[in-house]
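The complex appears here without one of its protein chains, the remainder shown in place.
On to subunit A.
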Amino acid sequence: MQPDEPLVLALPKGRILKEVMPLIRAAGIDPEPAFDDDDERRLRFATNVPGLHIIRVRAFDVATFVAFGGAHLGVAGNDVLMEFAYDDLYAPLDLDIGHCRLSLAEPDPAGPLGHMVTDAAGDTPHNVGHIRVATKYPNITRAHFARHGIQAECVKLSGAMELAPALGLSRRIVDLVSSGSTLKANHLREVAVIAHVTSRLIVNRAAFKTRPNTVGAWVNRFREVAAHAA
């Protein structure tokens, strides 16, 4: 085995990072001080553990980095895992953080966009053959509607899905919902939960097989930490 090649842990930027760092620290990993500096432009950081680096990337990219072996371990929500369905990702541990749901939303009939619902009163998933949805998750969305025998046309957005109904892009959106306040502020309501989302520890399949000592040990370490936190 080649001990010289560093192990790379990919973490998602933003909301989840705050929740995941206590687990990372509890596992005995302390990133270099620059990691916590918001002005730092570097994306890759050393840690107190020799041969272990952390990279900070967008949530969707965590899965891609790990699937392609650029990073060996990572933290990603099951929304991302479902959307990409990478063959070469293992998700052996539910970290029980980052709780939210992936939901279908549409204009609130009681709100200012309500006419979009009432005008199309007959347009329910039960009697239309075609539906348009704005989402960051076209694969999950299409699969969800396909289960109901409906072909969904997806408008792929990278954010601000909540604007789509008001601006006429689509009547429905599929997006992550935690408190529901963003939906409310945009006069939308949640009509169906597609999946409950939590953050998972993910592992590159080949790294799991070829570096069973180190990668396996970290999976076990995080398993203990997550069990302790629960």
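We take it that a contact is a pair of C-beta atoms (placed from the backbone, for glycine too) under 8 Å apart; a residue touches a chain by one contact, two chains touch by 3 or more; residues count from 1.
What we mean here is this: contacts and distances are computed from a predicted model.
**Q** UniProt protein name for the omitted subunit, picking from "Cation/acetate symporter", "ATP phosphoribosyltransferase regulatory subunit", "5-oxoprolinase subunit PxpB" or "Thiosulfate-binding protein SoxY"?
**A** For the chain not displayed, UniProt's protein name is "ATP phosphoribosyltransferase regulatory subunit".
**Q** Looking at the whole complex, which of A:Leu7, A:Ile24 or A:Leu89 touches the chain that is not displayed?
**A** Only one of A:Leu7, A:Ile24 or A:Leu89 touches the chain omitted from view, namely A:Leu89.
**Q** Residue by residue, what part of subunit A touches the chain that was omitted?
**A** Subunit A touches the chain not shown through residues 1-2, 67-69, 78, 81, 86-94, 138-139, 142, 153-154, 156, 198, 200, 203, 205-206, 208-210, 212-213, 216, 219, 223.
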